[in-house]
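Can you read through this structure? Questions will come right after.
As you look at this complex, bear in mind that one protein chain is not there, while each of the others sits in place.
And now, chain A:
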């Protein structure tokens, strides 16, 4: 099936003017499937971490939201063990006027501002509300353990 013009344009734009701290690269064999990397925002427990995500544009995109999940383990009240994300714009607040770029920015913002009042991972959220400092420390620790840039084999 031919790729809709919208997806082609969006992909071109993502490549030409990438968002700082975010990269999204389509698979060569499936242009609807993207490998995504998001840098943890500064002055957040995720700072310094590079988080891998996968993003898929379903058949009726942009009428429905892209499917997206974390591949890197992350300690965050709105991300569950499987990496699924609780974010309004990915669910009922999706609008066809939104784009891959805006969605990824939203996720980055979510890393900067966790919302334990609307949790997906219950245990994490409880931890967060009971003892925020300890939770943040744990998120930092997970970031150090799981979200460090892989040493490039060439260098």
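Just so it is clear, a contact is a pair of C-beta atoms (placed from the backbone, for glycine too) under 8 Å apart; a residue touches a chain by one contact, two chains touch by 3 or more; residues count from 1.
Keep in mind that, in the parts below, contacts and distances are computed from a predicted model.
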{"item": "Among \"RBR-type E3 ubiquitin transferase\", \"Nucleoporin Ndc1\", \"ER membrane protein complex subunit 3\" or \"Multifunctional methyltransferase subunit TRM112-like protein\", the UniProt name of the subunit that does not appear here", "value": "\"RBR-type E3 ubiquitin transferase\""}
{"item": "Option from A:30, A:102 or A:148 whose C-beta touches the chain left out", "value": "A:102"}
{"item": "Contact partner of the left-out chain, one of A:4, A:21 or A:83", "value": "A:4"}
{"item": "Touching residues (missing chain, whole complex) on chain A", "value": "4-6, 8-10, 60, 62-64, 89, 93, 95-98, 102"}
